[in-house]
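These notes are about the structure you will find just below.
Each chain you see keeps its place in the complex, though not every chain is here.
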Amino acid sequence: MAHPGDVSALERLLVDGKVQARDIVAVIGKTEGNGGVNDFTRGYFTQSLMALLGRHLGEPADVLVKRIPCVLSGGCEGVLTPHYVVLTISDDAHAAAGDAAGNGPALAIGTAMSAPLPAWEVGRLAHIQSVAAAVRTAMERAQITSPGDVHFVQVKCPCITAARAEAAKAQGHTVATADPGRSMALARVAGAFGVALALGEADAAAAVEDAMLRDFSVLSNRASISSGVEVEVNEVIVLGNSTAWSGPLRISHRPMRDALDIGAVVDVLAELGIPAAPQVAAAEAARIAAILVKCEPDRRAQVRGQRHTMLDDTDINAQRHIRGAVGGLVAGVLGDTRIFVSGGAEHQGPDGGGLIAVIAQNSVA
Amino acid sequence: MAHPGDVSALERLLVDGKVQARDIVAVIGKTEGNGGVNDFTRGYFTQSLMALLGRHLGEPADVLVKRIPCVLSGGCEGVLTPHYVVLTISDDAHAAAGDAAGNGPALAIGTAMSAPLPAWEVGRLAHIQSVAAAVRTAMERAQITSPGDVHFVQVKCPCITAARAEAAKAQGHTVATADPGRSMALARVAGAFGVALALGEADAAAAVEDAMLRDFSVLSNRASISSGVEVEVNEVIVLGNSTAWSGPLRISHRPMRDALDIGAVVDVLAELGIPAAPQVAAAEAARIAAILVKCEPDRRAQVRGQRHTMLDDTDINAQRHIRGAVGGLVAGVLGDTRIFVSGGAEHQGPDGGGLIAVIAQNSVA
């Protein structure tokens, strides 16, 4: 896209009939804002997208925005390219499932929206439970029965702006924090704990408020949580593999133990039959449909024993730093800059690291 | 180092006798400023370093600073670690050279300082010629006769601040540009052209003012130029291999064709006998003495056909973006974040790319 309001590429696909508007179930993308509380590129894109879909579906934008999750991560640091991935389910998505041709499981998609979350629940237990319930609903819709078949859960959570904090206070409520940046962090943790609960990676006794930003052994290796001012509900997209689905795509994931974990990148590609030695060849790269990465500046101010300066920087937000670095690494392995790299990976993957998921076409036999 | 004024690590080595102050001929480092005109971390480090060396050598700091090049690149974006490399020449540096043991060429070092460059010469032909002359002097001192044996030339050039531009104007001179950021770019190009001239990568007819920031086929694949407010002369460090030297270290380099050129990183390591598949193993990593990288946000606003947003960003300087991305890539291959990554690679390596040089110990047979 040429700018955050540019949905012309999708418009062409719709006009040309290559994509049917009614098949679109979710959108995941990166926009070129700062990725923080005052990043309005996400809202701008969403408004543009929903206006486009509204024209094609004959539904009002404000109805669509409540039905179709549009999860955006702001911040295209370094080589990262603003782009969006459109998830569609065609009529024949289940046609060949379980057929005699012996096709293995294919990419399965399920989405769900929670009820609106008031500012005073953001980043608290009610938030965790709200996300967990939405993830379970999305899994059912994706016809994934075993949590082990889920490879990536994207959640977009509301956060607390200074204005929302004041409004909540005026209504007699306390908020988890009045600091907007911290509220985004807490919202992401609540999302991660919700996913961990739903996928059985943590139990209800562990995924509690008290462990948030404290006990980093409570985590999900498949959760990717964003937070932003532009949403008021938890938007959930579950991606996995299922024999109930057919199609050419498959998904895989790996935790990344730190920001230098090139091994995880190479491994997840290898599992999908895509070699990188050291870079994915152009022919193989064409098979890749989406790269989804979550990362985090190590809280302990070090990477493999050496100091990093991300956390103490007043000029550049720490999440912008880490997205640029990890984006540069993954782009170098892939030879492509269209990567969804989202910061704020608290409790999403190993502490100080994160995770990577790749959706790719099956190789032709 | 813990902060830009911290030279305690070197102080310990000096006190312990592991490094002799008189052997120190140059320092190359990264400090955690913004890397721009108003990055004072470079001056702070230099002041601290020269005060330390002054105490150990009994020479005033203002004399030392004119003798020992201290080339710093500000900006530790992403995972990069503030650090410095101290280049020393010991008494027996030439002892075993050409000996019967059949040792091949070893790392050779030569330094030189130009005369002070007035603000009105910065970024102009006189600047190019000043650098070329200093590089030739440094090569002689390094006892490198063939330009092909030079693998890396680090130059630090003065730039034009708003104040210096005003002062020059008051003295009746015009300056190449009154824009401080642009002056840093022009100074870097002058440096690159000077190196290209000295190494025979370009001829005097090509490396002219008119080609600066226009004809990107005029370049040096071995020049790394920094620019900053804290210097008034061109400081030059030539690094190469020479049979006139002995010692355990050797240097190699590769141009990087773009910000995703992981192949160049793997290749230069391979040439030094260090495999990275996908990451350098800890045992091999211990052999690496220095990683020197130069990179640049592609002027054409694309990397491999995909848009990047670095050049249009009002919040984060484009050089900060690219250092973070390329630093993330190289650190991922190495498994180490102590990398000298310098932005502003105009005419230093292929357009839109840059270069990498590695100094490593020879492997034990």
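Points worth noting:
Order of writing sets the labels: A and B. Residues in every chain begin at 1.
Simple rule for what comes next: contacts are C-beta pairs under 8 Å (C-beta built on N, C-alpha and C of every residue); 3 or more make two chains touch, one makes a residue touch a chain.
Bear in mind that the values here come from a model prediction, so they are computed numbers and not experimental data.
The complex is a homo-oligomer: 2 chains are shown here, and the full assembly described by the structure file contains 4 identical copies.
Definition applied: only the chains that are shown with their structure count from here on.
We define each chain's centre as the mean of its Cα atoms; on that basis subunit A and subunit B are separated by 39 Å.
Interface residues of subunit A, counted against subunit B in their complex, comprise 2, 32, 34, 76-83, 259-263, 265-266, 276-279, 303-304, 306-310, 315-316, 320-322, 324-329, 331-333, 335-338.
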